[in-house]
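Not every chain of the complex is shown here; the ones you see sit where they belong.
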């Protein structure tokens, strides 16, 4: 592996002061510290300010369509399980238009990481309310106060089946970096909700706002979010969900829930197809003799024998 | 006298086993060298609605079209008799259950009111009481039909008693009664039936034995009819035949073509393809591993296309399969694939629309959706297959085109093909090639969208020492977003100009096939499932001195306008007739768009049932001889 910088030299066109810069720093640092091979790492994103991030990181980047990053990532990971796949998206991307895929990833427990840039607004379309903006709040660009309630991303992720669920804060890059590293190292579907100030459109949930309120779960001595055994699962889940409703003067960040008891989707496929994942769709032969199909006439008849009738004239 | 071919309808309530009857019969007939085609008509319903098989058996060839009227109507229930009163031909045979003889039309709740009212009206007009017995008498009297009553209850009771089967399972043997009755009429040998049952009920010797007893009991009850509808000795020389649906054939083609990732969201009539693929997700033959193919049931069709695109980026041959409602949801993803030059295949089985429409019926009304849905301009390829054989090879070629030209490919099929069981010759895989296109080994300076070539060499996600970017936004050679107007023009043009390249590079046989007379008096134009019936219609018309050709369009986009213009020019435009399973006959409009040639003669069918030989022959005659412009076909219950 040829060493490369983990940052590209593109100009980053986020607004000065945007929380996305903090997230970018954390991602790059996490990749660096894990020594990920850029050619074996893929950032998949949707559409939004946040989803521009793949262009700024010097690993493979797949900047897809709004709300569908998880779906693209699913195909990438299943077809080549050797890749480390990290999804980035906005709160609109992942919990608005993409909520169906978000929920589904939970019940698959596919080994990818989802990092949500949670800024309470639709940044790139100029500040409409996102699904995490609380009801009644009127951020800058809204014509009227928000009429819909906020989703609780942590509770939703746990209910959906994610086996690693955490929250970070964009401007605590060091802490966030550690979460990202753990999420990548976790086997299974991981979700990190990142509180991300949007300086341009969200004048309520500002850096100032969060700075005063966030505290770290990992610094709470009694906090142990890891289910090591199946019988601990429900208890840990319930605790985590309960904790996720703490939102006000104090906002917890850190790991809410880790479930080590569930098999990943890849593992289940490998139970069906023993060669998988060492032989996988992206690494398996489809031809012989350069341009002939792997299956020849003889093999065809053997494989599809149940469709083939030996004609017996009588 | 033995017949050259024979038509039949096997009908009964959905879930009662008509499909099993069809499969067993088709396989047994194939075993003896007969050619079979069998269309399945069924409601969007799991149990109880009227379903039927419309089948044609040929001693002479592998048949490619269905025809009315039929020689045999085998009815599991009263509804079948009422529904198909018009379908029986002169001196045909009706097999029915004597248990329903007194059943009245109004006692059949599963029959739709509109249908019931129509049948009631017709019977009134004919002066026939709406009771099974009266209808059967009428068929006997008016058509000279042989009416064969079997007491299903009696047969089943005998069976139950002999084999000590729980009477609640009796209904499972009804399909055997139908198989048996037909076999007796055709004079089919016992061995072929036994062999077919043994495949159907593999590993269940008891079921085979029981069904063979059913055959015996039925035979005893209709001895006088043994062989009354016998077929000639088959003249086919195939030593092996496949008996498969279009779904199965496409699945096989995809697997041979190197499919490695298939996503799907269940939908009729596409889902069975994915089921078949899943069965073969991994095979070891002669020490060679074939696969793995990851078959992924996604949460919706959006995820199906997006995950297939993702998989394609890793270098795996990837596809998804769907029908109209699902395709609609895939269109945004398709546009991304176009913008990012991703080789991904969508197998698109048309069914009756709009909206949920007639989800289990056939149609060719989605042509323009396949060609034009998706915002923005980008290269895509749409190919269609005229029959099972074409579909097999096209399923492979779809991947070749996708990878050579780095475009999404839509393989446009329909429910008729999907669900029709046919005898198909084995493919010859020596004729098949796999083209993977220009593949790059990447490296530090790799540019995924290198502008120096029309087709930028493709490296895969995961290629060592290589990184690349993809973006749905307009991008530069590296794949980074760029809005500069000059870059826009270069990238945009590069992507679209591939369409010309594709037209230049694909050989004529991938674009169309031309059948029939060399210098025809008239030309029938169509695509997809029109082929079989059109070819048979031409043969029939030729006997009447009407000499025509059939243009089977295969490459629908980019549209081969030069070839089509040339072919159309060879006949006067008012001797060109477009045929399609749709209202609008879009193929005529597509031709007009491409060539400026406006075809004014059309044959349309949009009942959801396939065009049959008799009605197409009739329609073409009316157009050719009576100067009619448009004929709308309606045959079939």
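Each chain gets a letter, A and B, in the order it is written, and its residues are counted from 1.
The rule we apply is simple: contacts are C-beta pairs under 8 Å (C-beta built on N, C-alpha and C of every residue); 3 or more make two chains touch, one makes a residue touch a chain.
Everything quoted here is computed from the prediction, not taken from an experiment.
Novice: Write the complex's composition as a formula over the displayed labels, counting all copies in the file.
Specialist: A x2, B x2
In this section, only the chains that are shown with their structure count from here on.
Novice: From the C-alpha centre of subunit A to that of subunit B, how far is it in Å?
Specialist: Chain centroid spacing, subunit A to subunit B, equals 40 Å.
Novice: Can you list the residues on subunit A that touch subunit B in the complex?
Specialist: Subunit A residues touching subunit B: 1-2, 4, 8, 10, 38-40, 42, 44, 47, 52, 54-55, 58-65, 68, 70-80, 82-83, 100-101, 104, 269, 272-273, 275-276, 279-282, 284, 286-287, 291-304, 306-314.
Novice: Quick one: which bits of subunit B touch subunit A in the complex? Just the residue numbers, please.
Specialist: For subunit B paired with subunit A, touching residues are 27, 30-33, 189, 191-192, 199, 233-234, 236, 238-244, 248, 252, 255-258, 260-261, 263, 280-283, 285-286, 288-294, 296, 298-300, 302-303, 306-318, 332-333, 336, 396, 423, 426-430, 432-436, 442, 444, 460-473, 479-481.
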